Every structure is written in structure tokens, then in C-alpha cells.
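Sharing a structure below in C-alpha cells format, with a few things to ask.
Missing here: one protein chain of the complex. Every other protein chain is in place.
Labels run A and B following the written order; every chain starts at residue 1.
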Amino acid sequence: MPPVEPAPTLVVLDLVGIFVFAISGALVAVRKELDLFAVLVLAGTTGLGGGFLRDVLIDATPPAALADWRYLLVPVGAGLLTFAFHPTLGRMERLVTVFDAFGLALFCVAGALKAVDYGLGPLPAALLGMVTGIGGGMVRDVLAGRVPIIFRGELYATPALAGAMVAVLMERGGLPVVVAALTGATVCLAWRLLAVWRDWQAPLPRGSASV
Amino acid sequence: MPPVEPAPTLVVLDLVGIFVFAISGALVAVRKELDLFAVLVLAGTTGLGGGFLRDVLIDATPPAALADWRYLLVPVGAGLLTFAFHPTLGRMERLVTVFDAFGLALFCVAGALKAVDYGLGPLPAALLGMVTGIGGGMVRDVLAGRVPIIFRGELYATPALAGAMVAVLMERGGLPVVVAALTGATVCLAWRLLAVWRDWQAPLPRGSASV
Partner (left out) sequence: MPPVEPAPTLVVLDLVGIFVFAISGALVAVRKELDLFAVLVLAGTTGLGGGFLRDVLIDATPPAALADWRYLLVPVGAGLLTFAFHPTLGRMERLVTVFDAFGLALFCVAGALKAVDYGLGPLPAALLGMVTGIGGGMVRDVLAGRVPIIFRGELYATPALAGAMVAVLMERGGLPVVVAALTGATVCLAWRLLAVWRDWQAPLPRGSASV
């Protein structure tokens, strides 16, 4: 199935999401006192990794990011910016978290709807939407030598899965794509921001774990 | 090449293998005191990771697990079960190891024969069979932040490679697929169980390693 040419608005939103994710990757590299190259690689893998994982799994290769130079320049720009101004960016952590929630909302919905376009069923499509949203951060954490932060009780993947599911089901139900996408993204965004604000945690296993 | 529709027995065996591997992944997450989401993700990647790696490398995308909801529900079920009953499961470690050996035997043979179906030669097909068997556990350990346990002297990959090799060569030699598969799986299973029972170890490098 040929990929559909995305609308300009979607491309802009996509690039914003990549930019925000790339900054979060670059900040991890700066805090681990890694060098400029590591900053750029972690910016790139965090911004683009989720989409790469999705595209490889649904056979939409080469990934869009490799066929469009804007997708490559955005993480480079985010990495250089972080490298130069990281003390300022570090102080704006709350703002970065909010932007990151926007990126997550956008990616999970866009990823799920792309998987639907490539012929996947609703459940796998929603899961691939979640992978698109959380994949970049997981690759970032593995490369930076730490257990993925989304495993540590943060409510991060659940909102992404919920948003992707809502978007897929509404689109299946015959609603216009733009309505499905906006509703799914809003569900993900609201849930994620509430989780940050209220400090909601994912449940931990009961009792002593080291049996 | 279109994938052949697998027989119902094979699908059931496949799901059993995924279930057992998923439990081993979920147990690692529980012991590291990770949250429910991490338990589900590690259950999923351990159960499905090896097959995903194989399918991406032989271009059998999207992987079967993304086109069949049973392949997705089995690791979720295994993860929830482990999350709820981990003290009991932890005490049955020996049983889990035995089931895991069945999973390994099944995956290495199924993976190798699928690679043959997609046109690969005997040696690469056997290697992909091994990757199918051990890949999920390797992804699990990397995500959980530890060196893959199969690197630590456990005799785990060698039985998988041997079983895959036997199955591929017998199928090449004109024997019925079911005979080749059963013999290969038996070789892998017997070797692995003997290694567990007798505590066989893979050889370690001689002398001081930190030259």
C-alpha cells in the first residue's frame, strides 16, 4: 500500500513532536556529561526512534524521516540548541514535560492511524501507536545505560495506548479522520497531564519482589 | 513469498511458547520491582521479541503477532497472571525453567523452518532459528538493564542452534517437515534439560581477561 501524502499541518505537528522529544534525549545526554556527538545521536534516536520502529514493523521502509531532510534537521537543531543552552532548558523542566505530553499525544495517534493505513487491525494498530509514542524514549534510555524511565512508575504508556485506541475505534466507526485524531490526542494529552499534575503512578507488584 | 497458513496444532504450540517466555519476562520485571506496565511490556517483548527480530530480518512484515490478536493477548494474560501471583510463580522456578526449555525447542525449530520457507540457506536459517529462540530473552535483559543472562555461562543458545540445524538439514534431506521439526525440537529440548540438570556451563576464556 503506498503511503498517503500527509497534509502540511500534520507535517508541522509531527516536526514539533520530534523537536520536543529530541530535546528530552539531548538533555539526558548532557546530564550524563556525554559529548556533542552523543547529544546529537540521543536527540535523533529519541525524536525519530519510535517512528523508525513502527515503520520497520509495518514495512513502511525506508522510514519517512530518511526521505525528507526536514525530519533529520529538526533533531540536529534540537541537539545543538540543548548543547548550547542546557542550563536554561534544564530550568524549564516543567515546560519540557508539557511539550513532551503534546509530542506523545501526537505520535500515538499519528502512529496508530498510519498502521491502520497499512492494513493492521485495531488492536495491533493501537499498540503500534503506543510504540511510536514511547519507542524513542526507550531507545534513548537503553543507549544512555539506564532502565527505561517509563518502567519506573510513570504513567506514560497507558495514556498513549488509550489515545491510540480511541482514534482507531472512532476512525473505524466511520468518523472523519481529523475528528478521530483530535479526540484520541486529547484523551492522551489530558490523561498524561493529569498524571503529571496529580502525580499518579502505575501500580507496583505487591509484597517482597525478591522471592 | 507468501507465508504459509500454519496448522492449528502449530499455532497452539506457538502460543504455549509465547506464554512461557512471557512469564519469564514478567518475573524479571516483578523482581526488579518495576510497575505493572513494565511487567506487561517485558512479558510482550520476551514472548514476541525473537519472532519480531526474525520477521524483520527475513522481511516477513508485518510480523504474524501483529496480524493475529491471540498473539497479543497471550503475553498480556501471562503478564497479568505473573503480576497477581508472582510469589507462587517464583516458587515454581524449576517448572518455569522446564517450560522455558519447551518454548526454546519450539521457537528455534519454527523460526528456522520459517526462514527456509522465505528462501534462506541452511546456515542462515539455523541462525535465525536460534535468534527466534533467544532473541526475546536478550531484549528482555537489555530493557531490564542487565547483561543478557545467556552470556553468563548458561548453555542456552547452543541447544537452540543445534536443534534448528537438525531440523533444517532433515527438511533439506527430503524428510517430512513434521519429522524434521519434531527431531530438531527433541534435540534442543534434551540438550537444554540435560544442561540444566547437570549444570553444564559454556566454556569461559582462560587466564586473566583484563589484559
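Keep in mind that, in the parts below, a contact is a pair of C-beta atoms (placed from the backbone, for glycine too) under 8 Å apart; a residue touches a chain by one contact, two chains touch by 3 or more.
Just so you know, these numbers come straight off a predicted model, no measurement behind them.
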Residue in contact with the excluded chain [from A:Phe52, A:Phe102, A:Tyr118 or A:Tyr156]: A:Phe52
Selected from A:Ala29, A:Val74 or A:Ala202 as touching the chain missing from the view: A:Ala29
Omitted-chain contact residue, chosen from A:Ala144, A:Leu161, A:Cys188 or A:Ala202: A:Ala144
Residue of A:Val39, A:Leu189 or A:Ala202 in touch with the missing chain, whole complex considered: A:Val39
In chain A, positions touching the absent partner: 29-39, 41, 52, 56, 59, 61-63, 65-67, 69, 72, 83, 86-87, 90-91, 142-145
Contacts of chain B with the absent chain, listed as residue ranges: 56-59, 118-121, 123-124, 127-128, 138, 142, 145-148, 150-153, 156-158, 201-205, 207-211
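As a working rule, only the chains that are shown with their structure count from here on.
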Rigid-body rotation angle, chain B and chain A, from Cα fit (steps of 5°): 120
Chain A and chain B, separation of their C-alpha mean positions in angstrom: 29
